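With one protein chain withheld, the remaining protein chains of the complex are depicted in position.
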Amino acid sequence: MPVNYIQPEFVVLRNSDRCIKCRVCERQCSNEVHTYDADGDVMLADESKCVDCQRCVTLCPTHALSIEENQNKLRQNGNWSNQLIYEAYRQAESGAVLLSAMGNPREYPVYWDKILLNASQVTNPSIDPIREPMETRVILGSKPSKLEFNEDGSLKTKLSPSLKLNIPIMFSAMSYGSISKNAHESLARAATELGTYYNTGEGGLHEDFYQYGPNTIIQVASGRFGVHPGFLNAGAAIEIKMGQGAKPGLGGHLPGAKVKEDVSRTRMIPLGTDALSPYPHHDIYSIEDLRQLIFSLKEATRYTKPVFVKIAAVHNVAAIASGIARSGADAIVIDGFRGGTGAAPTRIRDNVGIPIELALAAVDQRLRDEGIRNNVSVIVAGSIRCSSDAVKAIALGADAIYIGTAALLALGCHLCRDCHSGKCNWGIATQRADLVKRLNPEVGYKRLVNIVQAWNHEIKEMMGGMGINAIDSLRGNRLMLRGIGLNEKELEILGIKHAGE
Amino acid sequence: MKKVYAIEEYCLACHLCEYYCGFSHSGESSIVKAYKKGAPQARIQVEEGSEVNFALNCRHCDNPICVKSCITGALTRDEDGVIRVNQEKCVGCWTCVMSCPYGAVVRGHGDKSVALKCDLCTESGDTPACVQGCPNRALVFEDRGDAK
Partner (left out) sequence: MKYVIIGNSAAAVGCIEGIRKNDQSGEILLISDEKHATYSRPLISYWLKGKVVDKNMYYRPEDFYEKNGVKTMLGVKVTGLDAKKKTLTLSDGSKVDYENLLVGTGSRPFVPPIEGVNECKNAVTFLNWDSAIQLKSMINENSRVIVLGAGLIGLKVAEGLAGHVGTLTVVEMASHLMPSVLDDKGAAILEKHITKCGVNFIFGDSAAKAGTNELTLSSGKKLPFDVLVVAAGVRPNVELVKEAGGKVGRGIVTDDEMRTTLDGVYAAGDCVEAVDTVTGDRHIMALLPNAYMQGEAAGINMAGGKADTPKVMPMNAIGFFGLPLVSAGSYDGEEFVEEGEESYKKLVFRDNKLLGYILISDVDRAGIYTALIREKIDLKGVDIALLKKQPQLMLFGKSDRKRILAGGGIAQ
């Protein structure tokens, strides 16, 4: 056996006092870590295959298993971390680009954790959401700067098409292909029940899900996979994907292993081929070109559906957003650098883009400064992890938020970040029929409904504490925010005061 | 009456239902102890196919041929509609195994060479252990009326 420089990342600890050799771990591990050796009547583990997805741990009926970090360490080096060294080994062996999945895991500052919320005391009393009405409904779309009425009192101003959200939370773009059909069904049904929207991602729309069209956002990306007039008209809105927070500047990448029959049909691409979206849209080299695509799509849908433009949060995001706000788009989606992905080059994911908190604050301020904030709604994505992150995002200026990773967690994702292998043990990021069935949409959609409803309760509680009873009064209300442990520049960009000020 | 139904689309063939069933009928307080002491047998059986799996236990027929066939009177359909086996009376002749069209009666191994079958866990709780233990809701416990 050739020498392998790369040591297993994890060790499987099996408590033999508890293990009853039921072999659930063996049956449930798509990575084939566990095996039962009949000869020795013993359970064995090949830890080199373990990705720490926790499936075996979770299903073990006797709690006999735990997966722990391999304590084996290379000689300590403040510059060359163990990970960097192993990555060098890996590339020396494969000659390939490193691939990763899910959001940037590195320890960059999380500004949500450095922002604190306000609450009312004595004056401007707080509002109890259990006893008083609390509005979390949001309308997304271009808003007119003023309203004109006819003599009979009817509205003269022509309103742009818009989306009505009962809850300011939507499910972000995750393509059918990157995630399973059952995951998509769970998202679609949950969005329908919650009165919000889910996003097809760039993989087209499976024929079974046209029924959820009124709660679907259709995505058109540079690969144009699965795009046809029926698809464009199937949803409630269209999103042009210019960029993605996990891999700004790059196109989507669906490994061929995930392109099974249904995916190939839905995407309109050959079976088993890698679905590689081009880096740019080859028909867009300027805001004017973008405007053309926006209006092509509007034309194709007879001006009945709002069109969103999604970009990754990059250095000059505010200027780009300003252009988009003038291009005829109804909403801008900004995806921060911690946004998730099913597969991205590791170096890109970990080093490109900027935090969503800074991007959002910069965009909102820029659009206000230019007097075009009402032209568009601003939707943010890229690691909104909980309801307080959402409240902070809205106070920084967002109209609504997209959640991706949080939604996947609700579906059972354990953030092992091995999506790109296609062997997701939780039935989410896989197309293998035996794995897909592990996610029962009946269970999945209820869990999604639960998490969003729970967040909504919490949002109402936080708003109530601030004495605010409508989400519209929270939006851009940066007085409700204070920074902690931030420097002058960061506070300036975020447009908030420091705690104590 | 409420019965256990399998939803084959979501059965993972993890066999946890079998283990929880065996434990539930072992009389032990801990699943570890139950299986360390012996091999408690399940009354539910998973069938594994190339694409489809499902678990099956007694259908608790209205017109149970196993009860009619039982040579000892050990099998009875009780007033709650549950078909039970009196293990003290059963001699393990397997006439019920021969008769049940679902193959739902299990032969007990070892010392307990008697018929074992689902009793819907009526002695130990409200929801049968197999349904509680199913990680993917591929088993449901519901009243489907007079669905034949």
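For reference, chains read A and B in written order, and residue numbers begin at 1 within each chain.
In this section, contacts are C-beta pairs under 8 Å (C-beta built on N, C-alpha and C of every residue); 3 or more make two chains touch, one makes a residue touch a chain.
Just so it is clear, the structure is predicted and the values come from calculations on it, not from any experiment.
One chain is not displayed; in the complete assembly it touches the shown chains B.
In the complete complex, the hidden chain is touched by one of B:Leu56, B:Val85, B:Cys121 or B:Cys134, namely B:Leu56. On the side of chain B, the interface with the absent chain consists of residues 3, 5-6, 8, 45, 47-49, 52, 54, 56, 59-61, 65-66, 68-69, 71-73, 88-89, 91-103, 105-107, 113, 144, 147-148, using the contact rule stated above.
The criterion applied here is as follows: only the chains that are shown with their structure count from here on.
Separating the CA-averaged centres of chain A and chain B is a span of 43 Å.
On the side of chain B, the complex with chain A involves touching residues 7, 9-16, 19-20, 23, 31-32, 35-36, 51, 133, 135-138. By the touch criterion given at the top, residues 17-18, 20-24, 27-28, 58-59, 61-62, 433-434, 437-440, 442-443 of chain A touch chain B in their complex.
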